[in-house]
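Other chains of the complex are left out, but the ones given are in their true place.
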Amino acid sequence: MKIGFLGLGGMGAAMAANLIKAGHQVVVWNRSPAAAEPLVALGAVAATTPVQAFDVELVISMLADDTSTRAVLLDSGALASAKAGLVHLSMATLSTALVTELVELHREQGVEFVAAPVFGRTDVAAAGKLNILVAGPEAAIAKAQPVLDVLGQKTWPLGDDPLRAVAVKIAGNFMIASAIEAMGESTALVKTYGVAPGEFMEIMGNTLFNAPVYRNYGALIAEQRFDPAAFRLVLGLKDVGLALSAGQEQRVPLPFASVLRDNLLEAIAHGDGDLDWSALSQVALRKSGQL
Amino acid sequence: MKIGFLGLGGMGAAMAANLIKAGHQVVVWNRSPAAAEPLVALGAVAATTPVQAFDVELVISMLADDTSTRAVLLDSGALASAKAGLVHLSMATLSTALVTELVELHREQGVEFVAAPVFGRTDVAAAGKLNILVAGPEAAIAKAQPVLDVLGQKTWPLGDDPLRAVAVKIAGNFMIASAIEAMGESTALVKTYGVAPGEFMEIMGNTLFNAPVYRNYGALIAEQRFDPAAFRLVLGLKDVGLALSAGQEQRVPLPFASVLRDNLLEAIAHGDGDLDWSALSQVALRKSGQL
Amino acid sequence: MKIGFLGLGGMGAAMAANLIKAGHQVVVWNRSPAAAEPLVALGAVAATTPVQAFDVELVISMLADDTSTRAVLLDSGALASAKAGLVHLSMATLSTALVTELVELHREQGVEFVAAPVFGRTDVAAAGKLNILVAGPEAAIAKAQPVLDVLGQKTWPLGDDPLRAVAVKIAGNFMIASAIEAMGESTALVKTYGVAPGEFMEIMGNTLFNAPVYRNYGALIAEQRFDPAAFRLVLGLKDVGLALSAGQEQRVPLPFASVLRDNLLEAIAHGDGDLDWSALSQVALRKSGQL
């Protein structure tokens, strides 16, 4: 299939590479063109404008945030140039407000909008093992399914309203952030009673909390290994902000998210914004005078 | 071994039964004597006072809380009657303050105090599959080990200071409560976007949060199945209170625990105190006008 | 002086009327023109576009929020049409982000931007007794001073950076919201001990908290007199949002503002968004099962 791909950050580049390796014809675009070069070496065609990347059968966007998505899809004229019947897989983590707006604009343009945000970091993307949440028109999802099968280990269908996949993605990230905070507070507490964070997390991660989130982040927290960042703390603040905004639109108070926001800001104020977001755990140490 | 066992609630009764089945001679005591009868039928001896249950080689206490532990161990004269060299396995979830006091009183009496709180509900206790956190004098733990091996699938040694096991137990329960709250807020959020709580929890429980806590509580939350309670919400408030107190003693602020306390109180104020503590999730629904 | 006035809501209409009565020649504009009629009857000239209201010596904007300010000043072409040397008194409560942007756009246009947000409700505005926070270029403030003297009982100069007045206004509103929440929680608490909210607030308002905010809002809370709203609860959420945003820009966590946001959302979820924002106090009653 001829596939457009916009946004070649760590995640996007790994995903686009998998599509090329699977035999698809991929037209790639990135704001800074250097990111396209390794993919061209693999067989991709480099588009010079977003409009060119939209001149395909199926286009995937994996841009950093609302602002860049708005710039690349709308301000550039890409969506406005799209032919009716095109399928657009929106795989980035966007706000419910922007997706609501995009759904309407795509409808007007006759383009099929499918939300397909993912769980998994760069290494998971590279292995084609993402968990993909998908929601949108049934026929469009069916057309996209072979592509999703290349990118992920499993697709979780959530019906025809793209907002549903977006909400699940946002809530899932909020759950991860909450787990990090709970680990941070708990390890700060047990430390004052002489229990090393690693000792505590080993027990938790092998009993009640025997899940990837706790084992992986637990190790980072115990070893204070926050650099290099797999997911930067400032992006964590962005994602918690998406949860708060999604909640505000529907009048859902999220007190844990409010605590997370405050503590992430505190981390950034102390210079930790570019560390991995598991560095949120340092805030509990700082508050208790242990840092 | 001749073992005393004080406190025959759901947990204690199941644990004492396992000790009897394993061939130990068990002297049981409970405030309301009826709970001892099934164990006597299995071969236990019923003590009429805590003092009698302390006249053994190793005594286990599994009482409801600080107040009952203080009454049964101290006010009854049981500890004061104990012979030097007795090993006392304290397996209930107690405050760090009370354990600090008990450690000193046992030292004065020449009794070995070992903290051995557990993770696992009644069914896990009955199956002898508890996870046991143990801390205390090395020789006393060695003596207790065969008993611990009957009761649990695994013993997690935490050194010679009993407070360390207590802190881990308290922090672990706080982590569970935090997970319940995070699920409650998240499902309340996605519900407003048309995603059923069960749908959301199935995705989470099979991907990032593939752990017992999330799968088990996630199902209870999704199905709003809070009665009968495996662990009552008022006891959850007690346990979060233990975390807050343990934090206060060491000057560790725990903002998630503060949110949990507020929300558990709100649940109790609305009549949900005797439901399973996963009913904490109803608070997020109520706040957002969805209940 | 020939003065333009944009935004004739309750506050703006009262302020514009005072300027007319003081002998100024006032060109008024409002999105819905009916609001201009009583002022025309007093001697104002009705502008049909924002551009006309900017063709004056000094222009005052008192619009509802960021969105309307952006629409009226920027999208309409009003600022772009302004002559160099015009003084613009921005008296609405705007975000620090928008003001930062406006300062730059005014600089490019050669228009003097003065932030002059106010404390006081409609009745205070009508009496010309506002407290006015003012920051901007010294000469521009000097030129505006006679106008400020008509509108307010006192001008509080805050230097030449408009953001400083904006920050004080936002922080002041946050302090009021915090006072309302503190009264709400306190009265909900004492009520359970048999003390009527009015009894409690009478003591507070005549002793330690002998200030307008506590006496006025205390009476509304005690009497549950939330309708008609002097300041709607949804606007309170907007203002608390301005504090949170201002804090986020500078990495200042504001845990009280986070609680306020959650509780205001809860109030709106229960249908109280159009009541006076002192209805925030009902949330504490609801949480404790007293409503």
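For reference, chains read A, B and C in written order, and residue numbers begin at 1 within each chain.
The rule is simple: a residue touches a chain if its C-beta (ideal position, glycine included) is under 8 Å from a C-beta of that chain, and two chains touch if they have at least 3 such contacts.
Keep in mind the model is a prediction, meaning the values are calculated, not measured.
Undergrad: How many copies make up the whole complex, given 3 shown?
TA: Whole-complex copy count for this file comes out at 4.
Just so it is clear, only the chains that are shown with their structure count from here on.
Undergrad: Over half of interface residue numbers shared between chain A and chain B means same, under half means different, so which is it?
TA: Comparing the two copies, chain A and chain B contact each other through largely the same residue numbers, since over half are shared.
Undergrad: Could you name the chain whose Cα mean is nearest to the mean of all protein Cα atoms here?
TA: Centre-most chain by C-alpha means: A.
Undergrad: On a C-alpha centroid basis, what's the spacing between chain B and chain C, in Å?
TA: Going by mean C-alpha positions, chain B sits 53 Å from chain C.
Undergrad: Provide the C-alpha centroid distance between chain A and chain B, rounded to the nearest whole angstrom.
TA: 38
Undergrad: Residues of chain A touching 2+ other chains?
TA: 247, 251-255, 259, 262-263
Undergrad: Spell out the part of chain A that touches chain C in their complex, as residue ranges.
TA: Its residues touching chain C are 247-248, 251-255, 258-259, 261-263, 265-266, 268-269.
Undergrad: Which part of chain B faces chain C closely enough to touch in the complex?
TA: My answer: residues 255, 262, 265-266, 269-271, 287-289.
Undergrad: List the residues on chain A that touch chain B in their complex, please.
TA: Residue list for chain A touching chain B: 96, 119, 131, 133, 156, 158-159, 161, 163-164, 166-168, 170-172, 174-176, 178-179, 181-183, 185-190, 192-195, 199-200, 203-204, 207-214, 243, 246-247, 250-257, 259, 262-263, 284, 287-289.
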